[in-house]
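With one protein chain removed, the remaining protein chains of the complex are shown where they sit.
Naming follows writing order (A, B and C), and every chain is counted from residue 1.
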Amino acid sequence: MTTRIGVVTFPGSLDDADARRAVSLAGGEAVPLWHRDKSLRQADAVVLPGGFSYGDYLRCGAIARFSPVMSSVLEHAREGMPVLGICNGFQVLCESHLLPGALIRNDHLRFVCRDQRLRVENAATDWTADFRTGQEITVPLKNNDGGYVADERTLDELEETGRVVFRYLDGNPNGSRRDIAGVTNEAGNVVGLMPHPEHAVEELTGPTTDGLSLFTSVLKKLVTA
Amino acid sequence: MTRVVVEVMPKPEILDPQGQAVQRALPRLGYQGVLDVRQGKRFELEVDGPPNRETLSRVEEMAETFLANGVIENFTVRVLDAAGAEVLSTDPVAGAAAGAGNSGTEGAR
Amino acid sequence: MTRVVVEVMPKPEILDPQGQAVQRALPRLGYQGVLDVRQGKRFELEVDGPPNRETLSRVEEMAETFLANGVIENFTVRVLDAAGAEVLSTDPVAGAAAGAGNSGTEGAR
Partner (left out) sequence: MTRTPLDTVAHAERTPEDGQPWAELGLKEDEYARIREILGRRPTGAELAMYSVMWSEHCSYKSSKVHLRQFGEKAPESEALLVGIGEQAGVVDVGQGYAVTFKIESHNHPSYVEPYQGAATGVGGIVRDIVAMGARPVAVLDALRFGAAEHPDTRRVLPGVVAGIGGYGNCLGLPNIGGETVFDPCYQGNPLVNALCVGVMRHEDIHLAKAAGAGNKVILYGARTGGDGIGGASILASESFDSDKPSKRPSVQVGDPFQEKLLIECTLEAFAEGLVSGIQDLGAAGLSCATSELASNGSGGMRVELDTVPLRDSSLSPEEILMSESQERMCAVVEPAKAERFLAVCEKWDVTATVIGEVTDGDRLEIYWHGERIVDVDPRTVAHEGPVYERPYARPTWQDALRADSPETLPRPRTGDELRAAALELVSAPNQASTSWITDQYDRYVLGNTVLAQPEDGGVIRVDERSGLGVALATDGNGRYAKLDPYEGARLALAESYRNVAATGARPLAVTDCLNFGSPEDPAAMWQFAEACRGLADACRELGTPVTGGNVSLYNQTGETAIHPTPVVGVLGVLDDVSRRTPIGFTEPGQLVYLLGETRAEFGGSAWSQVAHGHLGGTPPAVDLERERLLAEILIAGSRDGMVDAAHDLSEGGLLQTLVESCLRGGNGARIVLPDGADPFTLLFSESQGRAVVAVPRSEEVRFTEMCAARGLPAARIGVVDGQELDFQGQFSLPLDELRSAVEGTLPALFG
């Protein structure tokens, strides 16, 4: 039986089809989830994809957080179900307080799309086990509001407990505190990151295929669990 | 019907890239002597009901759960009368506290 | 040093997609009875100099040329005293007029 990975579509989600493609390429079964339905359709894990849910009006992710599907995601995430938030999905996870901190306007106030080098700082989460800690990867980055912020105490705690998962290399693209590109919760099942691993899964369309490992990681974890 | 204004500002300890960009730009445009700029949001709401405490606390709840993100922002709610004068507003301390209150702890609704 | 607040709101006749998105979301969050929402910006400035007419008109000029986009936005400037009370503010009509004034014609700065 293949592992089912749900991919949520909110109004304004854009990278949902890409996330489903990445799941399939990694060998999983991608299950489309609709924001108005509470049902997770027996998904074993959930991806909140990138995009501009609700136009990113008010604050990115602020409106999507209240959709019916999110109450199920929150419930299951607390029970240990793997959840990955990419870009807008990361913003939704922060707005939902599943992950600490918040994402604010890029410090240069422009949208930025570029191939971004990252270091994997924690290869022990549900979504990063197929990496090595310290591994350097390149995946696309594209956002308006990618500046990761939290108060100093929270940032210190994240560092001390190894909850910074990805860090920017070769220059900070958006003013994120401590070059943070992605973080995880205490249990390591919920991961959020600004860059887009789902756009680095095919030689033809991505700068690398480094992003595939996030999806293979979770599939292995779910099979052995 | 009552007019209510909600002001949402980045917390002082949180980076404010937009305010900083404005401050940096001003001298280039020939405006000297602006020592600090912070940029936030201002909402004007038209709400059913009279300009009373109850309306105020309804909007405070909206601001706390939705219009502001307590992790990074504080808010103030002002209830106006027909002439546009303020009749009631959030106690600034309570408002800030309410804002801070949902940081990191509030979960699903 | 004077604290000045600049409030920038979309002109009433201009589409405000942000305010509309907020308004549409509210009933889903369980908040009924909000008939209209408009979303604008709020700037808090710390400015050299006393809280007088001159400071007001300096900031009005900044608002007109830079903080607000006169084609689509109106603004109000409020000069506050040390206690945070308003001591002076833009004549709302003049503010609106100033805002409209640069529409379409504003060229180089």
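Following the convention adopted for this analysis, a contact is a pair of C-beta atoms (placed from the backbone, for glycine too) under 8 Å apart; a residue touches a chain by one contact, two chains touch by 3 or more.
Everything numeric here is computed off the predicted structure, so don't read it as measured data.
Colleague: Would you mind listing the shown chains in contact with the chain that isn't displayed?
Modeller: The chain that is not shown touches these displayed chains: A, C.
Colleague: Of the residues A:Glu121, A:Asp179 or A:Glu198, I need the one that contacts the missing chain.
Modeller: Missing-chain contact among the listed residues: A:Glu198.
Colleague: In the complete assembly, which of A:Arg41, A:Arg110 or A:Arg132 touches the absent chain?
Modeller: Within the whole complex, the residue contacting the unshown chain is A:Arg110.
Colleague: Where does chain A touch the missing chain, residue by residue?
Modeller: Touch set of chain A with respect to the missing chain: 11-12, 14-15, 17-18, 21, 50-52, 54-57, 108, 110-114, 140, 142, 144, 196, 198-199, 202, 204-206.
Colleague: Spell out, residue by residue, where the missing chain touches chain C.
Modeller: 10-11, 13-17, 20-21, 24, 69, 71-72, 103-104, 107-109
Note that in this section only the chains that are shown with their structure count from here on.
Colleague: For chain B and chain C, what's the span in angstrom between their mean Cα positions?
Modeller: Centre-to-centre distance between chain B and chain C: 14 Å.
Colleague: Between chain A and chain B, what's the gap in Å when you average each chain's C-alpha atoms?
Modeller: Computed value for the inter-centroid distance: 29 Å.
Colleague: Two or more other chains touching the same residue: where does that happen in chain C?
Modeller: In chain C, the residues touching two or more other chains are 22, 25, 29, 39.
Colleague: In chain A, what residues contact two or more other chains?
Modeller: Within chain A, residues 58, 66 contact more than one other chain.
Colleague: If we count contacts the way the header does, which residues on chain B are in touch with chain C in the complex?
Modeller: 1, 7-9, 19, 22, 25-26, 29, 31-49, 58, 61-62, 65-67, 109
Colleague: What part of chain B is in contact with chain A in the complex they form?
Modeller: Result: residues 10, 13-15, 17-18, 20-21, 66-67, 69, 71-72, 102, 104-109 of chain B touch chain A.
Colleague: What part of chain A is in contact with chain B in the complex they form?
Modeller: 58-59, 62, 66, 70-71, 74-75, 94-97, 100-102, 104-109, 147, 149-152, 154, 175, 177
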